[in-house]
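One protein chain is absent from this view; the other protein chains keep their places.
Take a look at chain A:
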Amino acid sequence: MTSTHSLHLWLLPLVPFAGFLVNALLGRRFPRALVTAVALIATLIPFLQVLGIASQFSSLSLPHLEQFGTWIAAGSFHADFTFALDQLTLVMLLVVTGVGFLIHLYSAGYMAHEDGYWRFFAYLNLFMFFMLTLVLAENYLLMFVGWEGVGLASYLLIGFYYTRDSAANAGKKAFVVNRVGDFGFLLAMFLFIAHFGTLSFSSIFSQITAHPELHGGFLTAIALCLVLGATGKSAQIPLYTWLPDAMEGPTPVSALIHAATMVTAGVYMVARTHVLFDRSPLALSTVAIIGTATAFFAATVALVQTDIKRVLAYSTISQLGYMFLACGVAAYSSGVFHLVTHAFFKALLFLAAGSVIHALSGEQDMRVMGGLRKKIPVTFWTMTMAVFAISGLPPLAGFVSKDEILYHAFTAPGPGKLLWFVGLFTAFLTSFYMFRLWYLTFFGENRAEKAAAHAHTPASSHHAEVDEHHHAIHESPWIMLGPLAILAVLSVIGGWMGWPEGLGGGNWFGHFLAPALASQHVAEAGSNSLEVTLALISTLVALAGWFLAHLFYFAKPELPEKLSVSLRAFYNLLLNKYWIDELYGAVVIAPVLFLSRFVLKGLIDTGVINGGSYAAAYTTQGMGAIVQRLQSGNIRSYAGWLALGAAGLLLLTYFGFGAHLSLR
């Protein structure tokens, strides 16, 4: 299988890992410039290598496998360090290394004044190592290394400002909630081993392909376990709760890990496993329903959030829901396409939001922003591109990929029309809340100066990113604006490579991925009026959202206030995120703690088990006292008792106590 020349795929993850080791072990003593250089080079090399691979991609025989030894071998089971390269992997590699490098670059400016600079870059490189392992892995076990590893990097980076309780809590929450998902992933792996005897992708998928009669049944069980894993990593219902809290991390982390790359791992995994999902309609519908519900639900919460990063966090959850919807209607390449365009515009949104926060010396509350359009023009214009893109205005990237998903949902059998409608309505909400953010941040009067008159409340300056000596609102340095500009260009043109055939394009992206994601549900080619109509409707919906936001937050800024008063109950429901966190606390965490603390610890461990042992101890002490009375020497008395006991038991044995005291 291995092609004649090696691509040295092992270098891809190991170079960032080396960067991690250097900065983690020595970074504390390095000057900042050296830390930056190490981290950037450790990300640039893999990016260049991926570009090199892409340039000779057509000459490779795919999938291209490279094996580097055995990781675990026990009994008949073994799992190897094997990397695989195919079209899907290449797309992921380009996104991870490309966007990853841009965000590293941006971070060099954004984090310039932070303590623990070396630590930040060490963690970032560690993340790259695990993420690249995740997308390159040729078996589930190695994928799980990346899967849990990115969770670790996320934990470390969310808790970067660890002296704040909120950050430390958020990091732990992210890890533990992800572990719930990983529980599903583990069960899926156990099922794979039990049924296929291996975890290798090629081997499992060829076995499934070779047995067309396999349908549903245990395949559904495996698929549903994997879905549980994916909902954890990709922040879908019911395990999405960690992602909004993850905003405690520095903003570049939110861009890289909690928007562009790590959270898309669930989508990647489902697409990678499409052979299995195609055999399980139930699992597919589950994915579609979870995705649609999450997209809608998160969008409603985003409507009322006032923290700029939280809006983007819920928006990310919502957009990931679209990708799930795509996978759920077996339009995997559309899901991956949206993953790519989303990586561009959502990374840009976060980075631009970071630039805004940077300009306002750590302020994240949109209520005290406003009027920044003229003050930070580059940030404004780049962010505008991202807002247009995510709102689905043609011909930007978000329009193309989201529209393709809605089209596939519409044409899907079963409840497809319903999924399409909810998706469409969510698109309207998306457009509304994104333009709300846009207006609140950049238009109207500057509310920041007004707020500055008030003392710095703990709530408004809770970010350690606060730079006390910066008062004037200032544009960010070039090292931050450069990545913004590049991502802005990609947010505009990034969708064109997948322009649907139904709208007169070539859908080059879909055709490129087709060999890797060959699905039973092959989309039909050729221009058709249905797709044009749907695209038109989407565009109108996006414009409607813009119009409404314009009305609410530009033309008549007093309207939202009135509306929130008249719809108080509903408003509070959204503002408090449907009280889901509180619900989980009451239904899951509190009972577990109650059980552990009072039933297990208080009653069983202290009462029964310890009580029993103390009773035993007292008995022995009593026995010892008797023995001491009978005998003079302690040792002799113990030996005597031992012998006596032994003799007694031997006698019992001799008379066949086995016959009387049987187990059965």
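FYI, a contact is a pair of C-beta atoms (placed from the backbone, for glycine too) under 8 Å apart; a residue touches a chain by one contact, two chains touch by 3 or more; residues count from 1.
By our rule, contacts and distances are computed from a predicted model.
Chemist: Could you tell me which of "Molybdopterin-dependent oxidoreductase", "NADH dehydrogenase subunit M", "Na+/H+ antiporter subunit G" or "DNA polymerase IV" is the UniProt name of the chain missing from the displayed complex?
Modeler: "NADH dehydrogenase subunit M"
Chemist: Using the definition of touch stated at the top, determine which of A:16, A:149 or A:545 touches the missing chain.
Modeler: Within the whole complex, the residue contacting the unshown chain is A:149.
Chemist: Who touches the missing chain here, A:445, A:561, A:582 or A:605?
Modeler: Selected residue, touching the omitted chain: A:605.
Chemist: Among A:51, A:73 or A:587, which one is in touch with the chain left out?
Modeler: In the complete complex, the chain left out is touched by residue A:73.
Chemist: Out of A:190, A:478, A:508 or A:578, which is the one that touches the chain we can't see?
Modeler: A:190
Chemist: State which residues belonging to chain A touch the missing partner chain.
Modeler: That gives, for chain A, the contact residues 28, 70-77, 141, 144-145, 148-149, 152, 155, 159, 162-165, 167-169, 171-172, 175-176, 179-180, 182-183, 186-187, 189-191, 193-194, 592-593, 595-597, 600-601, 605, 608-610, 612-614, 616-617, 620-621, 642, 645-646, 649-650, 653, 656-659, 661-663.
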